[in-house]
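Structure provided below as structure tokens; questions to follow.
All protein chains but one are shown in place.
Naming follows writing order (A, B and C), and every chain is counted from residue 1.
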Amino acid sequence: MGRNLLIHGPIPGSSILSLLDEMGMKSDSGGHSLFVGQVRADEIEGKVVSAIEYSAYEGMVQAEANKIIQSILAEFDDVRSVDFFHSTGIVKAGGISLLVLVSAGHRKQAIEACSKTVELIKERLPVWKKEIYEDNSHSWK
Amino acid sequence: MGRNLLIHGPIPGSSILSLLDEMGMKSDSGGHSLFVGQVRADEIEGKVVSAIEYSAYEGMVQAEANKIIQSILAEFDDVRSVDFFHSTGIVKAGGISLLVLVSAGHRKQAIEACSKTVELIKERLPVWKKEIYEDNSHSWK
Amino acid sequence: MQVKVLFFGVLSEVAGTDCRHYMEVKSINDLKSRIIDEFPEIAHYNYRISLNSEIISSDRLLNENDEIALMPPFAGG
Partner (left out) sequence: MQVKVLFFGVLSEVAGTDCRHYMEVKSINDLKSRIIDEFPEIAHYNYRISLNSEIISSDRLLNENDEIALMPPFAGG
């Protein structure tokens, strides 16, 4: 991945479109699986989440992302590319905080590898989140 | 689904964006799983696929689509919405012929239900395809 | 009494058309015989039959304006 995977604030729809445009150039791919993670206006103990503030260990995040991508490419031989973006800073409820795109020759590996990539991001990417409630109180997750 | 799920020719990126815009209004969803099916420039017995021509039984396709959607909503209790589009007519290699979007409260059911929806579409949607090769010969699939 | 028959996928090529009307056919089995008489090659293909958009697996009596489709295995996606 040549670009910066961390995006300040919510991930704009245009990032998704530009990834889709790149797809069009890879006519050897038959299936693309995308996962879009959105901040949910959850109610927790009577308080509604209004936003999440993400922080990342920026000096470590790219190296961990590369390890995740290499591990997916090693496990799934039909996968042609793995890309993802994660927000830092504040993302309001309804905003997109994670975008994962996996392209493969066929649908099966595209879908499985995308699901596995999301799991690895949650497990290994040095990112933390602070839930901010409508009353301006907060809680670390 | 109020709109027509059959789209003549390749599915434009703008359809994907408009689905994503609708997502933004559902802040009770936490995960969206998309599958994008693309026509692959496969080489088959020395001939390269230049396009696929899809035909559908239009009088039956919407009823089958509704059954697919109802079956997914019944199986996955965290799923909030299921939408998909399929091309009819000619889609050149590199063009998008299938778009599936499933939104759920949490990622696990979004991903599983999207994968299941793709399988049901292949199994139940009355759609046929004719592979057209670069030498203008063709083969029904 | 007339029914409409739709030919999909490879069968539209075998029949040379995607739609034909048949007169005075009593049942699905009767209709199948008529179609195979006309297009013997269709007998070599694997297909399902729908009657008014519902897939059926046994014989049925036909009524005026029924729509029957001959459907090879689906290949969407």
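Things to note:
Assume a residue touches a chain if its C-beta (ideal position, glycine included) is under 8 Å from a C-beta of that chain, and two chains touch if they have at least 3 such contacts.
What you see is a predicted model, and the numbers here were worked out from it, not measured in a lab.
The absent chain, not drawn in this view, touches the displayed chains A throughout the complex. Across the entire complex, the residue among A:K47, A:K92, A:H106 or A:K129 in touch with the chain not shown is A:K129. Residues of chain A in touch with the missing chain: 37, 54-57, 59-60, 63, 86, 97-98, 118, 121-130, 140-141.
In the analysis below, only the chains that are shown with their structure count from here on.
The pair of chains sharing the greatest count of C-beta contacts is A-B.
Ranking all chains by how far their C-alpha centres lie from the centre of chain C, first place goes to A. Averaged Cα coordinates give chain A a centre that lies 49 Å from the centre of chain C. Chain centres here are Cα averages; for chain A and chain B they lie 22 Å apart. In this assembly, the C-alpha centroid of chain B lies 27 Å from the C-alpha centroid of chain C. Shared interface positions of chain B, defined as residues touching 2 or more other chains, are 37, 118.
With touch defined as above, residues shared between interfaces to two or more other chains in chain C number as follows: 77.
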